[in-house]
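Would you mind keeping the following structure in view while I ask a few things?
What you see is the complex with one protein chain gone and the rest in place.
For reference, chains read A, B, C, D and E in written order, and residue numbers begin at 1 within each chain.
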Amino acid sequence: MRGVLVGRFQPFHLGHLEVVRALRHDVPERELLLVIGSAQESYTWENPFTSGERFEMIARALAEARLDRVTIVPAADVRRHALWVAHLVGLLPPFETVYTNNPLTRLLFERAGFPVESPKMVDRTSYEGAAIRERLASGEDVRELLPPAVTTYLEEIGAASRLRLLKPERPGPGGATFP
Amino acid sequence: MRGVLVGRFQPFHLGHLEVVRALRHDVPERELLLVIGSAQESYTWENPFTSGERFEMIARALAEARLDRVTIVPAADVRRHALWVAHLVGLLPPFETVYTNNPLTRLLFERAGFPVESPKMVDRTSYEGAAIRERLASGEDVRELLPPAVTTYLEEIGAASRLRLLKPERPGPGGATFP
Amino acid sequence: MRGVLVGRFQPFHLGHLEVVRALRHDVPERELLLVIGSAQESYTWENPFTSGERFEMIARALAEARLDRVTIVPAADVRRHALWVAHLVGLLPPFETVYTNNPLTRLLFERAGFPVESPKMVDRTSYEGAAIRERLASGEDVRELLPPAVTTYLEEIGAASRLRLLKPERPGPGGATFP
Amino acid sequence: MRGVLVGRFQPFHLGHLEVVRALRHDVPERELLLVIGSAQESYTWENPFTSGERFEMIARALAEARLDRVTIVPAADVRRHALWVAHLVGLLPPFETVYTNNPLTRLLFERAGFPVESPKMVDRTSYEGAAIRERLASGEDVRELLPPAVTTYLEEIGAASRLRLLKPERPGPGGATFP
Amino acid sequence: MRGVLVGRFQPFHLGHLEVVRALRHDVPERELLLVIGSAQESYTWENPFTSGERFEMIARALAEARLDRVTIVPAADVRRHALWVAHLVGLLPPFETVYTNNPLTRLLFERAGFPVESPKMVDRTSYEGAAIRERLASGEDVRELLPPAVTTYLEEIGAASRLRLLKPERPGPGGATFP
Partner (left out) sequence: MRGVLVGRFQPFHLGHLEVVRALRHDVPERELLLVIGSAQESYTWENPFTSGERFEMIARALAEARLDRVTIVPAADVRRHALWVAHLVGLLPPFETVYTNNPLTRLLFERAGFPVESPKMVDRTSYEGAAIRERLASGEDVRELLPPAVTTYLEEIGAASRLRLLKPERPGPGGATFP
């Protein structure tokens, strides 16, 4: 018996962790598939961390929180919404339920016949990836928004300086890399 | 003897229908290839309807208007403008003329040696896909802008609620689907 | 009410035509979607004719045979079998039934919940695309295997000499094109 | 501390399981990343099972064998050998060592500076995916080559009949699916 | 001994030329690889000129300036930043140094172990591709910003009128090409 949660986790924050904890607590025998969406992306402002870096920060946060029966699976985008559900069904081990608060995700999975539930979320305003990236790039302290293991890991990989480089006013490689 | 019209038809509206009617009337022996562009796209704000849904709404509207000798062909994007004409030439049965009011389409086909003509268009301001999508999402009545068969079909597939979900302030799947 | 037939039609031969005729005759109110598979392929031994050339030869053969209510739709491959049915469902207007004698096509559509039926086929041995391509490349007369309109069209486009060039012992462009 | 093992696992057999067991036993504190290669492939003779089916059969076999600290990660091909190591480094959490008996895998990882070790293998002749697929397609009993949980799972999903369909003399969808 | 400079060169202007001249002058025995980035793009506002047109304008400008030992190489994007350095290493002949003022390019190459140097740049404000495209589209005289050979070439290919067509308020082909 498995449920699926999809996110990009840029980065994995306490809002994510609390949803995972609640779902694991509600139905202890249910395994969770935590899907790292847009796994092919990295080094952009929207997706600064590689799939592997996101895998590592989630694994550390789950170990720290002593949450088990959570399986992390990276999933590249398929870029065609009409194929997205079929793409995940082919990629993942069998699952029965989808947890999401995103209305389009709900629509696509419901059309495909899956039961979809809405996880209760803690205060969405602060626990929001884009806002956390902004604050990291500005050098603000975001420790109250992240699991301690994620804070440590982001320091190890130099996340703040990477985010400063990636802010939209600076062009990316393969684009305007040369004057 | 065939002519080509390319559009995305998101949705197919009366402006499209009147252009088709005029072209069929002007040269009755000329078959029209009505190309559904960006056929691979769906469930986005710019391209809410699948290729198949667009095919169906056009087929119903043409039947209702008793327009024959119009062939509908879906065409995925090639994403490289320099290859676009070669892509359509390989995909479609032979054609002689291109009808377009888009200056880039004109440029690319003229460089490839095709005669390009500008169809006369009815009032462009109201018959514009983006404006119709906005009005549909707002729950406005757009019956005066659409062939009756398209209005019926859009109701059948729940177009208004889909468009509300897809408006840009809401993220798509594989993106920020999870908090 | 629509049924789907998928083929590559390299080339469209009398075996194909007879299946179409029988399906149209059995249920006259049922429209057929004749899907040109591997539409992105051309100028190879397995797929010598472009999507557009195949579209043209089928359209001429259907007109010659006075078969109507048949809609031709080119479909590029999706290259991932697990996504193939979702790809066709998104591309094509709604359909209810699939006609195929291919066991894998049957398996994939049945898993997706579509009714699948097997069309009765005329003598498979001679009406087989690969054998017809071989005979065309050898300069043999294949008129008894093709609708007359297809024979004429293949002559117009120089099919026999193209097939001679494409036989596997000769390398393709972008491959060993230069000594 | 992590090591990487890459395979296609079509299917996961006792040869695979014994390598995993030995590596886990040799260095108990080392986590293993078991990478499902060619994850995008399915329903072909070389790759009959989807990524998700392979994930499930491996997870069941590891649970049955009470092997922990093994993380399963599906990885689509990148189709350019020169990018393969960079692709895996971006996809996977950090790892130090690669285990392989494949000389090209060894070459590519060594050029990228990774230590590569050769796991000891049990009798390669029988524990070989292609041979097991052949025997499954022929209806032979292959229980002595598979973990019991894999045998059970392959029966659940009808593996033998799928393999019979996929044997190369039968064409696939999008190819010669239509007579 | 080779150094690499990456740019999109839309168009190649005097700022680019002066950087090339300075690098060639500083170390005369060092060959420069001038990489045309985003080579697959054309006929968009950000990338109006094809790879071939950019190749031609650079070749003429270098000949006019009598700069030798500069090799022009087009490079399509790889669209995954984590693979970008591996992509260029596989594409280009061996090189030792990278010249860039772009911080992300610096980051990615430094992580891969390459020495990165910052070329001194002339006044960045005027020598900026986007500004030159704007001025070209407005019909302004930009001769003081371009090598004479580039000015001549842009006139030959009708660059000003192409840029007017491509300005963002006008949709592109495959998009909203039809009313």
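Basically, a residue touches a chain if its C-beta (ideal position, glycine included) is under 8 Å from a C-beta of that chain, and two chains touch if they have at least 3 such contacts.
No experiment lies behind these values; they were computed from the predicted model shown.
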* To do: From the listed residues D:M1, D:V27, D:A63 or D:M121, report the one that touches the chain absent from this view.
  => D:M121
* Identified contact with the non-displayed chain, of E:F55, E:W84, E:Y99 or E:Y127 -> E:F55
* Can you name the residues of chain D that touch the chain not displayed here? -> 5-9, 15-16, 19, 37-38, 75, 77-82, 84, 100-105, 107-108, 119, 121, 124, 127-129
* Structure fact -> Listed in rising order, the chain C residues that touch the chain left out are 40-44, 50, 162, 165-166, 170-179
* Structure fact -> Interface residues of chain B toward the undisplayed chain are 78, 80, 82-83, 85-87, 89-90
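The rule we apply is simple: only the chains that are shown with their structure count from here on.
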* Chain centre separation in whole Å, for chain E relative to chain C (CA means) -> 45
* Asked: Where in chain C do residues touch two or more other chains at once?
  -> 78, 80, 82, 89-90
* Asked: What kind of graph do the touching chains make: line, ring, star, complete, other?
  -> other
